[in-house]
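With one protein chain withheld, the remaining protein chains of the complex are depicted in position.
Right after this comes subunit A.
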Amino acid sequence: MNMDKPVRRVAIFGMLLFFALMAQINYVQGSQAEKLQTDKNNTRRFAEVFNSPRGEIIAANGEVLALSKPTGDDNPKYGRTYKDGPVFSPVTGYFNGGASKVELAYNSLLGGTDKRITHQRWFDTFIGKKAEGANVELALNPTAQRIAHRELKSSTSRRAGAAVIDVRTGAVVVLATSQDFDPNEVAPQTGSKGGTRLAQLDNAQGVIKPLIDNAMSQTFPPGSSFKIVATALGIEDLGLNASSTVDTSPLTLPESGQLLPNSHDGGSCAGRAPLSGAFAESCNTSFGRIALDLGIDKLSDGAKRFGFGEPVRLDQDIRVATSDVPKSIKDVASGKDIPTGKDGTARSGIGQENVRATPLQMAMVAAAVANKGKIMQPYLVQNVRAKDQSSLYEASPKLFSTAMKSDTASQIADMMREVVSKGTATNLQGHDIAGKTGTAEQGAGIPNARWFVGFGPSENPRYAFAVMTEGTGDGAHGAGPVAAAIMDQVLKK
């Protein structure tokens, strides 16, 4: 009995085993590789990012705000250093494997994994050399940002935020917050200490949350600064104009019978005045009436043209907190929708009730006024360059929305100039800016949200700004000087 045949069959079976192994490895390394690389349990995807230098984040004047330096250690190989971390953190964000803001939104470009880099450097990828991270250049004016940070911090013991945008392009020039954190404290080189610090920042109790900036990630009642929106809608939907006479006498709210007060009952607010006068002196009752005439639906839908109601997105993926003029709110306890009634509509018209806005949103409102009714899509990053200086991305100004007609915008611009020349913000004369004050009550025992929203230069405006600080007193004195200081720097030639 010969054994050659069974030996050959066993040999063939052995070959089949090897073929099976080869097929499995092809499956795992060929088609499953990407899935395995991004598996939620795979810690490599975090560690990988520490093994090569990230690109730099650079301000508009060429100042390097964030850069990677070798640690001389094995893990992480590269750390991240931020210049004036607390000042620029609302824009740069942090990076420690996880990331926020520009560090997050431009992670693939900064980290060198973006297809725009890897395709260009396909040969490097082929020979296993890692593509280098690209440099991200911001539109940010670092000097103005520093002044904004300093002024905001000294203006309040609570929260304050400021945003300045270029009205013609939408470029964000200043985005500052009073409550800050230093991204250096949580950078990769800090190891587990940084992780603990980040968790501590993240779990911060109370009203001041360091990781959430006040310029774009936090909403506040806009108060009278919202009258810019109400006025625009009044002109366009109710046929008013700057010289139309409006009732500035005390308004009895239709549902509760309470009085909606003015801040003062003299001057324009004494009974009847042109719309421009009521605007300059910020007579609440006239705008309450405009809101009632519009109704909550028109008020809310009209505000959407300015960016309210939907989260605004900066650049690729940086979400701005949603500013809103709600038609109804959900009651947390009962889960029912409570519609905004007539009283609420009147109060919404003066930026109270449930109206909320980020400083960035209010800067967009001012930008509409300054730019003939057109709001440009705001963005942070001007361009991205690979290490060989080739351009990978360049911001192209895009229209965000047309908020109002050009004529409406120019009428409101005049009114905003009057605010400074003879209205509520005469204390700011001497600065080349125009704007609208706002002083929003936030409830008993909580300091006011003080706003100054406007543009500069006063004639042929180029930049729109919004400043919000929390504290006692009014917008003209609480926020106005901060805005003036920032704009003086922004407008400096």
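The rule is short, and it goes like this: contacts are C-beta pairs under 8 Å (C-beta built on N, C-alpha and C of every residue); 3 or more make two chains touch, one makes a residue touch a chain; residues count from 1.
By our rule, contacts and distances are computed from a predicted model.
A.B. asks: Given the options "Putative aldouronate transport system permease protein", "FtsW/RodA/SpoVE family cell cycle protein", "histidine kinase" or "NADH-quinone oxidoreductase subunit K", which would UniProt use as the protein name of the unshown chain?
C.D. replies: "FtsW/RodA/SpoVE family cell cycle protein"
A.B. asks: Of A:8, A:119, A:193 or A:398, which sits in contact with the chain we cannot see?
C.D. replies: A:8
A.B. asks: Pick out the residues on subunit A that sit against the missing chain.
C.D. replies: Against the left-out chain, subunit A lists 1-11, 13-15, 17-18, 20-22, 24-26, 28-30, 32-37, 39, 41-44, 47, 74, 126, 128.
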